[in-house]
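Apart from one protein chain that is not included, each protein chain of the complex appears where it belongs.
Per-chain numbering from 1; labels A and B assigned in written order.
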Amino acid sequence: MLQKISAFIALLLSWFIFAGKITADVVIVGSAASLLVTFFFSDLLFREVNHRLPWYHYLRKLTLLLLFVPVFFYEAVSAAFKVSKHVFEKNPSFNPGIVKVKTELTDITGLSLLANLITLTPGTLTLDYDRNEQVYYIHWIDVETVKQAELKKKLIARFENWIGVIFK
Amino acid sequence: MTLRILFAYFLMITGAAFAVVTVLGLLRFPDVYTRIHAGAVVLTISAVLVTIGTAVYVWEFFLSLKIMMIGMFFLFSNPMATHAIARASYKRKIVLPEQYEIDAYSDYLGRDK
């Protein structure tokens, strides 16, 4: 039930944004269309939860996610500056390698968010995720020895802590 | 020419500079996967900065929100697309890295170096 209500509210808000104004006819047509879409396709937008949690738990998660977007943006901008430093070198030479990073997260939304964040940080690109061993395979742009790879894995543990707070 | 318009121009020009960096990286980098890095990170940031600058330039509530929605969509969808392309090109042996010293993924797929 909570899934259907939240899907209806999200669809109605996006209808208001697309319509560009809030008047009586927009509200009537929009709620009819959102109700129709909610009735058939609501399980594509939000997943059905197995264990019952109080409603303010989801409100806290949504607020933390909205607060997370500026952090995401800031990390991406600083990453872009670090990659553009490589572009203006005279001979762009790298030592690429593919390393294995273990993670503790189990929630699937948090996993995909962490994969996006890893792709946007400087010099890393997520190649695959293995569900049985809970490891990411990450293509690293500049890794020379195994010891250095261990040191760089601490960078990723920082993001993992943030996302673990949201999806605990 | 108010301060808001100047700020919007600043964001747009920063985005255009990052776009130049993207194209230079696409032309200059030696390996396929490093080219994907340039396409994934810098291109996303350039698109998001230009859309935020446009939203500040327009400055109407609903239209700015709609333009910001385009930027948010780019911020979340472009890394996913580049990840899918990179994984496909590794798994189907379209491009194989030869001289990598650390390569855990080929062990996972059960290939020899």
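Please note the rule applied: contacts are C-beta pairs under 8 Å (C-beta built on N, C-alpha and C of every residue); 3 or more make two chains touch, one makes a residue touch a chain.
Operating definition for what follows: contacts and distances are computed from a predicted model.
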Missing chain's UniProt protein name, "Multicomponent Na+:H+ antiporter subunit F", "Spore gernimation protein", "Biotin transport system ATP-binding protein" or "SoxAX cytochrome complex subunit A"? "Multicomponent Na+:H+ antiporter subunit F"
Shown chains touched by the missing chain? B
Touch list for chain B against the chain that is not drawn: 9, 12, 15-16, 19-20, 22-23, 26-27, 32, 35-36, 39, 43, 47, 50-51, 54, 57-58, 63, 66-67, 69-70, 73-74, 77-78, 80-82, 84-89, 91-92, 94-95
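Methods note: only the chains that are shown with their structure count from here on.
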Parts of chain B lying in touch with chain A, wherever the complex brings them together: 18, 21, 24-25, 28-31, 33-34, 36-38, 40-42, 44-46, 48, 62-63, 65-66, 69, 72, 75-76, 79-80, 82-83, 86-87, 90, 97, 100-106, 108
State the interface residues of chain A toward chain B in the complex, per the touch definition above. 16-21, 69, 72-73, 76-77, 79-80, 83-84, 86-88, 92-100, 112, 115-116, 119-120, 122-123, 125-128, 130, 137, 139, 141, 143-144, 146, 149
